[in-house]
Structure formats: C-alpha cells, structure tokens
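The complex appears here minus one protein chain, its other protein chains still in place.
Now for subunit A:
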Amino acid sequence: MTTTAPVMAPAIIDTTVHAVEHVAEGVVSLVLRRADGRDFPAWGPGAHIDVHLGEDLVRQYSLCSAPSDLSTLRIGVLRVPDSRGGSKHVHQELAVGSSLAVSAPRNNFPLADSRKYLFLAGGIGITPIIPMIEAAEAAGREWTLHYGGRSRSTMAFADALVARYGEERVRILAEDTEGRMDLQGILGMPRAHMQVYACGPGGMLSAVEDFCMGWPPGALHTERFVADALGAGANSEPFEVELARTGGTVTVDTNQTILEAVEQVGARVLSSCRAGLCGTCETRIVSGEPEHRDAVLTREDKESGEIMLVCVSRAAAGCSRLVLDL
C-alpha cells in the first residue's frame, strides 16, 4: 500500500483549482489539477498533501479522491469560525482557476491489508477514510463505517456514501438528533483480523484509543485533526538524523520513517509494531526537536524531549537535524 522506493519528490507542485464545491455546511471540496498538465505522483489511501496558503501558512489536508485517478487530487476543507489560518483563506479566496502550491502526497496513515475493517470518522475526519473504503471494497473485504458529526447538514459526503454503499455499512450519526457515537457498542466486542482506522478530533480519538486498549495490540490506526487541518506540522522536508554512537548521518526522506532510514544504513533498533503503539523502538534524543506521532508516550515524556519512538515520530518543523543515541 505504501511506496517504498525513496522518491525525491519535488518540494512543490504547482496546481490550479479545477472545481470548488460546497459539499456540506461549512465544508468545501477542492479539486486540483497540475499546472503542467501531468499526473500527480502515485499515492495510497490515508495520504495527505501540504497546501501552501501563503507566506508561512502551510496546512495539511487528507486526500479524498480516488488514488486510481492521478489527473486530479481532491481535498475537503472545513471552515473553522475565527480561524486566522488556512480554512478561512480557502473558503474566502480560492475559486476555480486559482493557483495553489502543494506538496507531493505523503502518507502517515497508510491502510494495511486486513481481512476486515472498521472505519470511524468524526466530522471532516471522513476525508482520508473515503479512499480507504474504496480500497477495502475493491479488495472485497468486509467493512463498516461509523461516521459522526454535529448535525447531518455539516457532514460532508454522508449522502453520497450512503447512496453508494447503503445504510447497512455506512452508519451516519448526527449528534443533534441521535446523540454521540456509541463507542462501547462499536468497540466493546473486538473482532479477530479486523483493523480499526479512526480519524477525527482529539477528543473522539482519545476515547477510541481507550476502548481499543481492549483490542489486539496494533489493531488501531489513528489520524488526528487539530482545528481545521491535520495535526501540527512536522517537518515537511527531508531531515537528517545523526547516529551519536555509531557515527554517521542519514537523510530521512519525506516518505520514509526514521526507523527505515537508520536501518538502511545498518543501524539496529529493536522494533515490533512499527506503528507507534508498543514502545519497543524508544530511542534517546541527544539533540534536536521531535514531532511525536505515537500513541504510547505520556504527555510528560513527549514534553521532556528526551525520548522518541522512531517508527513513527519525526523531526519537528524547523528542526533539520536530530541527533539520536544510536
């Protein structure tokens, strides 16, 4: 599902807004084409792009188009009231024909092959789930989606999903009429060979993480939304990792984890889940600032800046070099 060949992606791809559509109250979908008319680089379900919305204003948005069609990319953007940032810009200033600089697609939320899937989406967190469902459907896998939102009118793509896949598998839950998602009902009975993919706001994901402690380790995969876009920016450029013990420096490409990069140069790090869930790959940081993406370290651990889980976590935005005790 993920590409392994290190693609030296061009840092920026110039695109033109091909279509703008209001898909729900406060949500627009943008369809982008490359300015040079070529195809976008290949991507898999769960991928996102960086969208450059102006000086120092970069936001990450999940792709919700079909990976099989590389002539366009589609993102969904939620308008957040009072946001100084990206969503306001998208909603007020972009129109068909506008130019927009984006990055090549990258994936921090790849879909692993599994016999069964459970998809959980909260609000605009539905976006990365859409291509995942398509992939699961195409592979003939058993799947169910639970999609919660404030009210039905704010829930992007809800009607289209129900129309396409039916109410049996697409469970829409609008909070104002039906209340919150019943996570106990949904997650209280773990199933064998089922992977859980959840995307939504922090509060929902924390509750999902709590319930999934009763699931097999590694069954849950999450991606968090903060305000209007994906979690606070990690370094979207390649960065360097210096191995303090063994000597040497390795470049970690944008589509590679630190773990993969250091393993390629022969460094040994004990790993198990390789998904930020088990804590096995914990590594001491000698210097540099990490962007934590695991579900293991406590807040204090994360804030201490002394350790990181190298299978998922990266260098923070503005940190081009991490020195690790390896």
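Following the convention adopted for this analysis, a contact is a pair of C-beta atoms (placed from the backbone, for glycine too) under 8 Å apart; a residue touches a chain by one contact, two chains touch by 3 or more; residues count from 1.
Please note the rule applied: contacts and distances are computed from a predicted model.
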Matching the hidden chain's UniProt record against "4Fe-4S dicluster domain-containing protein", "Cytochrome P450", "Electron transfer flavoprotein subunit beta" or "NAD-reducing hydrogenase small subunit" returns "Cytochrome P450"
Who touches the missing chain here, A:51, A:196 or A:278?
A:278
List the residues of subunit A that touch the chain left out of this view.
188-193, 210-211, 213-217, 245, 268, 270-272, 278-280, 282, 296-298, 301, 326
